[in-house]
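The excerpt is restricted to a subset of chains, each kept in its original location.
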Amino acid sequence: MLGSKAATDMCRIAAYTGPEIPLENIIVRPAHSLLEQSQHATEAKLAVNGDGFGISWYGADTAPGLYRDVLPAWADENLTNLCRMVHSRLFIAHIRASTVGETSRANCHPFKFGKWSFCHNGQIPHFKAIRRRMQAALPDHLFEVMQGTTDSEMIFYTLLANGLDADPVAAMHATLQQIGPDGTDGPIKLTCVFSDGQTLFAFRHASSGTAPSLYASGVLDNGGRALASEPLCGTAARWTAIPTDTICAMTVAGMNTLDAAVAA
Amino acid sequence: MLGSKAATDMCRIAAYTGPEIPLENIIVRPAHSLLEQSQHATEAKLAVNGDGFGISWYGADTAPGLYRDVLPAWADENLTNLCRMVHSRLFIAHIRASTVGETSRANCHPFKFGKWSFCHNGQIPHFKAIRRRMQAALPDHLFEVMQGTTDSEMIFYTLLANGLDADPVAAMHATLQQIGPDGTDGPIKLTCVFSDGQTLFAFRHASSGTAPSLYASGVLDNGGRALASEPLCGTAARWTAIPTDTICAMTVAGMNTLDAAVAA
């Protein structure tokens, strides 16, 4: 719509695992909460993060709950009520900023399939050139349920097709291979957070330059742990940057990197 | 918008109290669930119930959760996810049908204030003539938080102003007095369900003719109890019509009518 802009997509992510807490303890209450970041991000390329948001959360069911909407997060009373009332032991929240394309729920993160939910911050600048190929590579049961048109959703379904269930490292490696080298439109940037309901996985990658920021907290006041695009103040834990090109696995017991590096 | 229509407002209500259950057990799953009723109501004046919906539910907090939206219920994936994931010991759901006025979240039921939530099915046909008077009678702290323009919301805030906390029967009696006799536009019809988080209250009234339907279940399979505009099939309980002009109080322990009749 504003054609002179580059196709940037700088989003904000926050995720948590630990003892059950109301979602708002991460999303709304910290001094530098996700909601706050959506209006005054200090590390993002755009100051505006108003193109939709979403939350996936895990409870008794295997499948996560999912709540997504296109209204800017800060205008949505449903969201603040949900964050106050819903308690969860593992959840992912995402606020989307995009200067290209129309906002639709189908393009809001997280995406979910079965027990998995996934969100992404970054971009494949040459996505247009590889979209048909990636889509053709999906098995029918994944092809049929894709609803949107973003590179983010394609990355998620390609990870699933590549065996995310069995081996996240191998699935991520194969997915990066399918994305291929960056073109002339700029570097591939891919910071993502995903979960099977037991573990929070985090991954950062840039084909050149810096991958979008993502930090892991130490042990929080309540014994839990968190991931966030920018450290959430007021949660009493030291934050460390997620390393690139290796999948980090966070559980309430701790955080470790999966054995192999993803990108050879 | 469709000016030749009378100002009817035929909504569907469902409510529950008992052991914690997912909201969907009442709202989505029964053969004649609230969602189903929104498309194929058999006792409603309009077959279409697509002008918004809402849910209030109680958990650990004193204040209920609230989720309202203007999209027709059957198109909202957020709602079905919420109903699957959120478990509650007491909740109220409402689907709105209106042939007059524009749809807005502020006019969707339930309304909430403090620990109370409230929904309504019916109408005050002469509301236009008494709205200023009723609004003027509200104390400041209630006047200031009203957001919409409906008779339903006014009834709720007037009940609160009339001491709903201390004596629901007296509050309802005083509120009906303030509404006054019906005018030439037709009878006052008022079927409402409300709660303080401990008890589900139900009330039906018509200045003449029949009040909008409302039924109480007996003890459900799981030991809980429900209220509904139309009996929800598949919940194994005999349903009985709520009597008019008396407030029924339902808890998990049982249901009884409050001592005094409301309308002398």
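As written, the chains take the letters A and B, and residue 1 is the first residue of each chain.
One rule holds in what follows: contacts are C-beta pairs under 8 Å (C-beta built on N, C-alpha and C of every residue); 3 or more make two chains touch, one makes a residue touch a chain.
Remember, it's a predicted structure, so these values are computed and weren't measured experimentally.
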| item | value |
| --- | --- |
| Per this structure file, total copies of the shared sequence (2 shown) | 4 |
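Definition applied: only the chains that are shown with their structure count from here on.
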| item | value |
| --- | --- |
| Rounded Å distance, chain A centre to chain B centre (Cα mean) | 39 |
| Residues of chain B that touch chain A when the two form their complex | 57, 59-61, 63, 65-69, 77-78, 81-82, 84-87, 105 |
